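Dumping the structure here so I can ask a few things about it.
The complex appears here without one of its protein chains, the remainder shown in place.
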Amino acid sequence: MTAITLPAQVEMKKTREGFGRALVRLGELDPRVVVLVGDLSESTMVNFFAEQFPDRFFQIGIAEQNMTGIAAGLAAMGKIPFFATYGAFASCRAADQLRVTVAYTNLNVKIGGAHGGISVGPDGATHQAMEEISIIRAIPNMSMIVPCDYWETYKATLAAAKHPGPVYLRFGREDVPVVTDEDTPFAFGRGEVFAEGSDLTIVACGVMVYEALRAREALEERGISARVVDLHTVKPIDAALIERCARETGAIVTAEEHQVNGGLGGAVAEVVVKTHPAPVEMVAVMDRFGQSGKPAELMDAFGLRARDIVAAAERVLPRKTARA
Amino acid sequence: MTAITLPAQVEMKKTREGFGRALVRLGELDPRVVVLVGDLSESTMVNFFAEQFPDRFFQIGIAEQNMTGIAAGLAAMGKIPFFATYGAFASCRAADQLRVTVAYTNLNVKIGGAHGGISVGPDGATHQAMEEISIIRAIPNMSMIVPCDYWETYKATLAAAKHPGPVYLRFGREDVPVVTDEDTPFAFGRGEVFAEGSDLTIVACGVMVYEALRAREALEERGISARVVDLHTVKPIDAALIERCARETGAIVTAEEHQVNGGLGGAVAEVVVKTHPAPVEMVAVMDRFGQSGKPAELMDAFGLRARDIVAAAERVLPRKTARA
Amino acid sequence: MSPVHTSSDVQPAHAAGRLLWPADRLRAKALDVRRDIVTLLARSQTGHTGGPLSCADFGAALFFHELNVNPADPAWPERDFWHFSIGHVTPVIYSLMAERGYFPLADLMQFRSFAGHLQGHPSHHDTPGIEVSSGSLGQGLSVCCGVALAARLDQHPRRVYCVMGDGEQQEGQIWEAAMFAGHAKLDQLCGIVDCNRKQIDGDVEQVMGIQPLADKWRAFRWNVVVCDGHDVDAVLAAFAAARAHRGQPTVILAQTVMGQGVSFMADDYRWHGKPPKPDQAEHALRELGTSYAEWSARLLADRGDAAAGAGAAPQDDR
Partner (left out) sequence: MSPVHTSSDVQPAHAAGRLLWPADRLRAKALDVRRDIVTLLARSQTGHTGGPLSCADFGAALFFHELNVNPADPAWPERDFWHFSIGHVTPVIYSLMAERGYFPLADLMQFRSFAGHLQGHPSHHDTPGIEVSSGSLGQGLSVCCGVALAARLDQHPRRVYCVMGDGEQQEGQIWEAAMFAGHAKLDQLCGIVDCNRKQIDGDVEQVMGIQPLADKWRAFRWNVVVCDGHDVDAVLAAFAAARAHRGQPTVILAQTVMGQGVSFMADDYRWHGKPPKPDQAEHALRELGTSYAEWSARLLADRGDAAAGAGAAPQDDR
């Protein structure tokens, strides 16, 4: 358990920058690491790596299927390829290539999916990837991490390089609060309890971890004790931790910047009904496409704020006592 | 409630044949119906339509992305296009085209995904589509039906043509037991109770509905009363029926020929934790790729038989009483 | 595949929705379009600048001369079908639509805003006249193949225009659709490639070379016309050649310059995806013979009471 307490003023930083910086570190650490991009060097921040290691950087152009296959070929020859594009295209445009060439062969390919979530903002629905968790979870041999901030993304990227087999990393577009620091523990496949609590557990990933911590403060004022779990690795899922939270707190609220069907909420629901059935409320995008707007406007409009988590907590608690 | 009782000798027929026959009927009923195929006319049984309506049949060749887009263009001009290929390619190869061009535009495109499930047999893992439910559920505006037999597929295909917007139909490859008849009620979006029961509910789709009915017989001999629900429409899901079953029987077993993550089991789990938390056990493919073998061998090896449903029922019942 | 009818078999279009403007008026309209693009981007402070500016001239020729459409009735049965597969060039798409009368010019000032109906990428759900949403590259030509196929099936003379990018030519789906259209001899289909030689990460030929592009399209059984995409006379000639060509679809490789029309944007890939800052916009608009104050006022003045610029009704302005 790593207690995270938010200062009044939280530093803001992009998760994808953690990816870009970590790639440079990996470039220094391991000559097998190579990077591919589909005409999005700056958006995915692989340009840092490109500047340091031009020989190990491959521009593929606008051809995500081909990029996925090329990464597979590089991995088959012992390289550790990371390829980067927007999440909408990393997960959907090359899903068959991920399934057959990468996952079925179980190749050591790492996928950087940028611009996940409604907070992508003005680009609108096509560029707001919100289906990746559902798709990647369905494919055997795939792992997936949805880090909550800059530092966790940095660590997740290093961890992905260490983990044998295909790993999908999901980032957002905007500056988001830095809630962890360089020393916050991170282990692939293990959820982190960021705040203890006894009345319910908020299980979150990505930027929603920050909203969960804020929600916890608001609930505390109302005398409600909420545990906060940062479930960065959505596959493989930390079932033991989720079961423990269901048993110990008896109610769960999930929070994700992703479609509600088959995402983090779905993954948690699957564990809960198989282990310790407890009421769950989900804060997520309710099976609708996104739209243009300022990131903050959209987080409000799509109900992805601390207040929405608080409301979900207040819905879930009576359901809990009703069953006690 | 439509009581289904299985005769000793059940007729065997392909679900995809129901699709092929229904397309011919639709061709007669509605001149707007057109059919596209990606070099798989016989496997998908659209050849029946091609023979009857050559002018409204389009061979696209091996280009699933293009086929999806062409169907979208036809739909934009008021046609009702059905395109057919193997489910692995219908769901994965053109996922981005489904998401952006078809679903975001909300075009009236119907997708026939053949060869779903492990029972595809000797072709092996690449051709055994087992991720479609998870992928299609994640995309807004999409609907999806997984019919249980020939007649239900026939009706589902007619229903898909009536339903405005994109609909994905999933079929298997093999002859499967015909458990319904021409008059069995079918309504898009509504699950059917095929057998009443009070101790638990078996929620199944596709060929697993037959296995569920057989499991029910075996459970009955052990004095266990199992309700059987045919949840053919996996999206939109019949949440009211699932909630009622959770409340009335207190335990659920889901059965699907599909990956366990985010499929039918996941969809049911999501409803259960949001409405009436109850223990659920899932009979499904446990996040692994398929392999070659005889369909029957594989259904056995991957634990997709009536006996596996019975075992799941016996696991879920004690969990239920433990909470009573 | 149904027996091949080429459009020569079917009746000529009822062309009441074609404006057939002469080149000089098109040049003037293209200038307005550039002013719209810079102004709406200065307002939104988000969106793409370079590609929209390279599309302005052939875009004006397409909307104000070539297309048979009825902005007052976007579903007009006689209409031609137009589609931008490069969904990111919404500033030029929306400017052309508004100038043509699909919606008020004032709406342009709400580009990419939560309140407005003009999404960052074209959305059928939000914007009247957008028939199919786009934004994921490479998908549009397939859609247009489907539309052309429907027209052939219905013996409808509708022409189908698909605007693509040169970087977009790297997407395999483009070549699937190209193969299909060539095979099916869809001569009602006309592709236009905005060959501005740039994409996000730089020069197309350095990022992922697409040349020899004309040879590629020919090898996929298309009629190829290469023209200066900023010379409206040349563009009109290319459209005429495409219209006259039978038995094959035609692709127009429009040679353009990214950011064309603004000195400090021209031929610079860094303008692909960013909007001009207020001072840059002012500078750009001065080069375009107006100012932000003047042009934004012109846009905001049109709230749809009267049809803007070239009017809405098909008969208008013949």
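Order of writing sets the labels: A, B and C. Residues in every chain begin at 1.
Here, a contact is a pair of C-beta atoms (placed from the backbone, for glycine too) under 8 Å apart; a residue touches a chain by one contact, two chains touch by 3 or more.
All values reported here derive from a predicted model rather than from experimental measurement.
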Missing chain -> touching shown chains A, B, C
The listed residue (A:22, A:84, A:100 or A:160) that touches the chain absent from the view is A:100
Among the options B:88, B:167 or B:316, the absent chain makes contact with B:88
Where C:220, C:239, C:269 or C:295 are the choices, the one touching the absent chain is C:220
Among B:17, B:39 or B:287, contact with the omitted chain is made only by B:39
For subunit B, residues touching the missing partner are 37, 39-43, 59-63, 65-66, 88-89, 93, 121-127, 289, 291-294, 297-298, 301
Subunit C residues touching the chain left out here are 170-176, 179-180, 182-183, 208-210, 212, 215-216, 218-221
On subunit A, the omitted chain is touched by residues 34, 54-61, 63, 65-79, 81, 96-97, 99-101, 104-107
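The rule we apply is simple: only the chains that are shown with their structure count from here on.
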Listing by label each chain that touches subunit A and subunit C gives B
Chains joined by the largest number of C-beta pairs are A-B
Greatest centre-to-centre gap (Cα means) from subunit C is with chain B
Per the C-alpha centroid definition, the whole-Å distance linking subunit A and subunit C comes out as 37
Note: subunit B sits from subunit A at a C-alpha centroid distance in Å of 30
Taking each chain's mean CA coordinate, subunit B and subunit C are separated, in whole Å, by 41
Expected list for subunit B, residues touching two or more other chains, is 96, 99-100, 104
Within subunit C, the set of residues that touch 2 or more other chains is 123, 125, 133-136, 138, 172
